[in-house]
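Moving on, here comes chain A:
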Amino acid sequence: MQTSFTPAQLEDPHVAESEKILRRCVHCGFCTATCPTYVTLGNELDSPRGRIYLIKDMLENDRPADEEVVTHIDRCLSCLSCVTTCPSGVDYMHLVDHARIHIENTYKRPLPDRLIRNLLAAVLPYPARFRAALALAKIARPFAPLLKGIRVLKPLGAMLELAPKSAKRAATVAESDAVPPKAEKRGRVAILSGCAQPVLDPEINVATIRLLTRFGIEIAAPKGEGCCGALVHHMGREEQALTFARRNVDAWMAEVEAGGLDAIIVTTSGCGTTIKDYGHMLRLDPAYAEKAARVSTLAKDITEYLATLDLPKLEAQKLTVAYHSACSLQHGQKITMPPKTLLKTAGFTVRDPAEGHLCCGSAGTYNILQSEISTQLKSRKVKNIEATKPDVIAAGNIGCITQIGSGTEIPILHTVQLLDWAYGGPKPAAISQKR
Partner candidate 1 sequence: MSEAIQFLPPRPSVLARRDTIISDLLDLLPPECVVHEARALVPFETDAFISYRRLPLAVVLPKNTAQVAAVMKYCHRAGIPVVPRGAGTSLSGGAIPQEDAIVLGLSRMSRIIELDYANRTATVQAGVTNLSISEAVATDGFFYAPDPSSQLACTIGGNIGMNSGGAHCLKYGVTTNNLLGVKMVLVDGTVIELGGKHLDAAGYDLLGLVCGSEGQLGIVTEATVRLIAKPEGARPVLFGFDTSEEAGSCVADIIGSGIIPVAIEFMDKPAIEICEAFAKAGYPLDVGALLIVEVEGSEAEMDATLASIVEIARRHGVKTVRECQSATEAALIWKGRKSAFGATGRIADYICMDGTVPLGKLSYVLEETSKIVERFGLRVANVFHAGDGNMHPLILFNANDPEEAAKAEEAGNEILKLCVDAGGCLTGEHGVGIEKRDLMRHQYSDAELAQQMTVRAAFDEGWLLNPSKVFPLEGRA
Partner candidate 2 sequence: MLIPHSETDAAYVIRTAASEGKTLALCGGNTRSGFGNAVEAAETVSSRGLTGIVDYDPGEMVMTVRAGTPAAEVEAALAQNRQMMAFEPMDHRGIMATTGEPTIGGVFAANVSGPRRLIAGAARDSLLGIRFVNGSGEIIRAGGRVMKNVTGLDLVKLLAGSFGTLGFLTEVTFRVLPVPPSIETIVIADLDDEQATNAMAAAMALPVEVSAAAHLPPTVRHHFLDGALPGSAATVLRLEGLSASVAVRAEKLAAVMQAFGSVTRLGMEESKTLWREISDVKPYAGIAEKPLWRVSVAPTTGHRLVAALRLEAGIDAFYDWQGGLVWMRMEAEPEAALVREQIHILGTGHATLMRAPAAMRPETPAFEPLPAAIAALSARVKQKLDPVGIFSPGRMG
């Protein structure tokens, strides 16, 4: 579509990039139909097309963000369903990233909002702080309804409700050590240990390590790796995000140079989308551009990597799995078939819930910051999943697992946990307990 930027504006590489993205949009409106917030709220302003228009208007006029724009950009889940739908190839992801940075730089949020965002940014990316916070949350949980009743404290209430009710069993394998393969060596990978996932469910990476080593993969242990930066990236806190990104690039590149890496395995698809975007995020940093691009090509979702290992076909078993396709996997990384194929190969019966393209409402910190919309999306998702009458739900992202798990009695596991079990690992506790 037509844009009007001055040559001076276009000298800013971020603006220049956004201009190119905007030019692709033909305003056809297809994206509205698959956008979870438009489907829920029915307002053009809460659709990708509406947001694109708001962003265009803001950027063209060099205007600081205002409440109206912020409200509607904040409601975006960054699920990227619109990107899958868009026939014109509009790169909405990088446009909304730019808008979030612009908001962070030009808009002063009301105090309670600022506090909660600062809190999230200061806690979630750091496992030790997050673990401590969860302990506190257990004590504070009874206050959740009270907090939710006070408008500005709603996010706190939501946060408490989402905190897992029971402590997870401690991991049996230390994550910081390298692990040799248990079969003839076929490859060497690093596994992102990340930030929130090991706190919420350490079992996921433990299962991943078991499964990979069983098939001859050596697990490297890069030093100094941590949060991928996605959480703060989606809050528009670009410098903080880039700091995380640079640190991880350093950690992995050191490992690449030391022992070589076939892949950087990501078991939290939300992180995967961001790491695969490091090349883009750091493109303007001459010191990192090339290394970051290398890291992005090495980054692989666990199912994407497993699909290359040609795992043996197992006999069919009775368990029916509803596969929930995390947005970051299906829209962000365009990985749709491998997880289902792997599960089927491992003998599970796989069901696709209706409206699979719609987000479950987790979306990083979205279920805390936008708890009302998030809750509506959660019920819709759970209803669709339960309609398939599964024994267990599989998903590839800890955010979805926590979100959906808080709305249903059906056990929910990471895809890799089911695969590990099928290929000889211990039966996941969630299934043993429920059955």
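As a selection rule, all candidates are chains of the complex that A comes from, given by their letters.
The working rule: a contact is a pair of C-beta atoms (placed from the backbone, for glycine too) under 8 Å apart; a residue touches a chain by one contact, two chains touch by 3 or more; residues count from 1.
Note that this is a predicted model, so its numbers are computed, not measured.
J.: Once the contact definition is applied, which of 1 or 2 turns out to touch chain A in the complex?
T.: 1
J.: Show me the residue ranges of chain A that touch candidate 1 in the complex, using the header's touch definition.
T.: 1-4, 23-34, 38, 42-45, 49-50, 53-54, 57, 66, 68-69, 72, 85-90
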